[in-house]
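Let me give you the structure first, and then I'll get to my questions.
Every protein chain except one is present and positioned as in the full complex.
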Amino acid sequence: MRYFSVLRILGAVALTAVPALASGGGGEIADPAHGWDVLWEHVLIDLFAIGAVFAVAAAYWLIKYKADSPTAVGTGPTLSRAQMFGWALIPAFIFMADDFYLAANGWTLWNTYRTVPKDALEVKVTASMWQWNFEYDNGATSDVLKVPAGRPVVLRMTSEDVVHSFFLPKHRVKEDVMPGRVTYLWFYPKEAGKTYVTCTEFCGAQHAEMSADVEELPAAEFNSWLASAGTPAAPAATGAQPDAAPGGAL
Amino acid sequence: MSAHATTGQHWDTSVAPLLVAVGCLLAVPLPFASYFQYHSLGMAVGFLGIGVPVLLAGIAVWVQEGIAQKHDQFGYSQMALPIFITSEVLIFLGLFTSYWALRLLAPAWPPAGSPHIGLTIPIIMTIVLVTSSVTYHMAEGKLEEGDMGGFRSMLGLTLLLGVVFLGLTITEYSHLIGEKFTPSANIFGSAFYSITGFHAAHVLIGLGTFIAVLLPALKGKTNMDFVKCAGVYWHFVDIVWFFVVSQIYFW
Partner (left out) sequence: MKEWIFTTDHKRVGILYLVGSMAAFAVAGIMALLIRAEQFNPGLGVASEPTQYNTWLYFHGAAMILGFLIPGLTGFAANYLIPLMIGAKDVAFPRLNALSLWLFWMGIVVALLTFVIPDAPDIMWTGYPPYSIKTSGNTAFYVFTVHLIGFSSILGAVNFLTTIIYMRAPGMGWMQMNVFVWSLFTGLIVQLIFVPVLAAAVTLLLFDKYLGTHFFDAAAGGDVLLYQNLFWFYSHPAVYVIFLPAMGLLFEIISTNTKNRPFNYNALVVGMCGLVLITGEVWVHHLYTSGMPDWIRIGQMLTTLMISVPVGVMVMSLWGTLYKGAISFNTGMYYGAACLFLLLLGGLTGIPLAMTALDLHLAETSFIHAHFHFIMGIFAAFVVFGSVFFYFPKMTGRMYNEALGKLSFWLNFIGVNVTFWPLFIIGVKYGMPRRYYDYARIPEATPYHHVATYGAIMVALGITLMLVNWIYSAIKGPKAVENPWRSASLEWTHAASPPPHGNFAAPVTVSSDWTPYNYK
């Protein structure tokens, strides 16, 4: 059972590595996107190991046991009762152990994904066919998601019409947005940059075009933008103007 | 059924399945879409006009062949029916689960604007349906004794009780709709009419099978398998009703 020991080593390495990375150590904010990349690599190695064992076995046997005469008959073993149980239960437990290993790591990362850091900036997201609208605490609204670099951002999201899904490929996170419920996700833009959000739940003709820019601005720049955009008159903007939603006329 | 000996080989055939299938296509999807999706009453009526006769013809041929035992009859109907009923149970479970989910997650139940739904009619309906199960059981007994006349009259009585049940449903519906409680009134209306309506549709199918049993029986022909199966199905519909009553009316 060499295969088992490979798994064990892999498991041991990853079990210690992933939680350590996920919790980030020493008061730092755990970034789920980074955790994702790490876990993805471990899972790939794990699955590649399993796949390789089986693929090599299949290829080897397919070549080795090619019939040498047209009347040949296979000579596969007949199993005793103990062998029957053994060949079923031992692999089953190995597979189950691997499942537990995967589940444990998956769960750890999941907790990072769903535990919003305390000082996160909160932005309200409203989806409609086919656009994203962002609203900040001070009433500022925008169709570009502007966030300060270096601070976690939590989005509280809902939809005005059909189900959409908010996907930030760069930050390895998505969550559906639907009428009648508020869902959330958070992400951590560490450095200033630009990326985009895109819709990943089928929502009609312009589903493929339902995208918005995300600007991860230096904190100072963000703060001055927010202050200037947040005029007291702005709160009325949330879906109140009948002409504001070009896609709403379905 | 006919056994053509064209190639010296015998292949069983029946026109009934194709007729029923084509009838189903013409009688439900096409008229429904014509009317509701394309707003064409004429087209809907046209499809119904062809579809319903084809469907009924198919069923008639089917029953005829069945009663005449013309086909390779392996006699497994009574074993197969419980298997079929398993899937029926799951349809109802799907509907009830939806109802439970909606109701338990709702802030208040029944939602504002729902009328008070009286318990008198459902209680009478329960009594009628249970009685009909009993009368059908008695009909089966008569048939086993070989008393064809008794069988026919008990079967007729069962049919009548079934019709009364449906009549009560219609009375209740029209009363509630008079109070502006329609399927689109609120979420309770949606659930109420869907579940009771779906059950009523099963009663209707049950009555359909009874008619299919009764018509040949008037000419003195029956098929015991068929009679038994119709009975089991009817008892099943009866049992579902208990759940409808307890979940919709009394809860």
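Observations on the structure shown:
The letters A and B name the chains in turn, as written, and every chain counts its residues from 1.
One rule holds in what follows: contacts are C-beta pairs under 8 Å (C-beta built on N, C-alpha and C of every residue); 3 or more make two chains touch, one makes a residue touch a chain.
All values derive from a computational prediction rather than experimental measurement.
Contact with the undisplayed chain is limited, among B:Leu41, B:Ala106, B:Leu160 or B:Met224, to B:Ala106.
Along chain B, the points of touch with the absent chain fall at residues 4, 6, 9-18, 20-22, 24-25, 28-29, 32-33, 36-38, 62, 65, 71-72, 74, 76-77, 79-80, 83-84, 86-88, 90-91, 93-95, 97-98, 101-102, 105-106, 111, 182-184, 186-187, 189-191, 193-194.
Counting the whole complex, the residues of chain A in touch with the unshown chain are 32, 35-36, 39-40, 43-44, 47, 50-51, 54-55, 57-58, 61-62, 65-68, 70, 72-77, 79, 84, 87-88, 91-92, 95-96, 98-99, 102-103, 105-107, 109-110, 112-114, 161-163, 165, 167, 169, 172-176, 178-181, 183, 196, 198-209, 211, 250.
Keep in mind that, in the parts below, only the chains that are shown with their structure count from here on.
Chain geometry summary: the mean Cα position of chain A and that of chain B are 47 Å apart.
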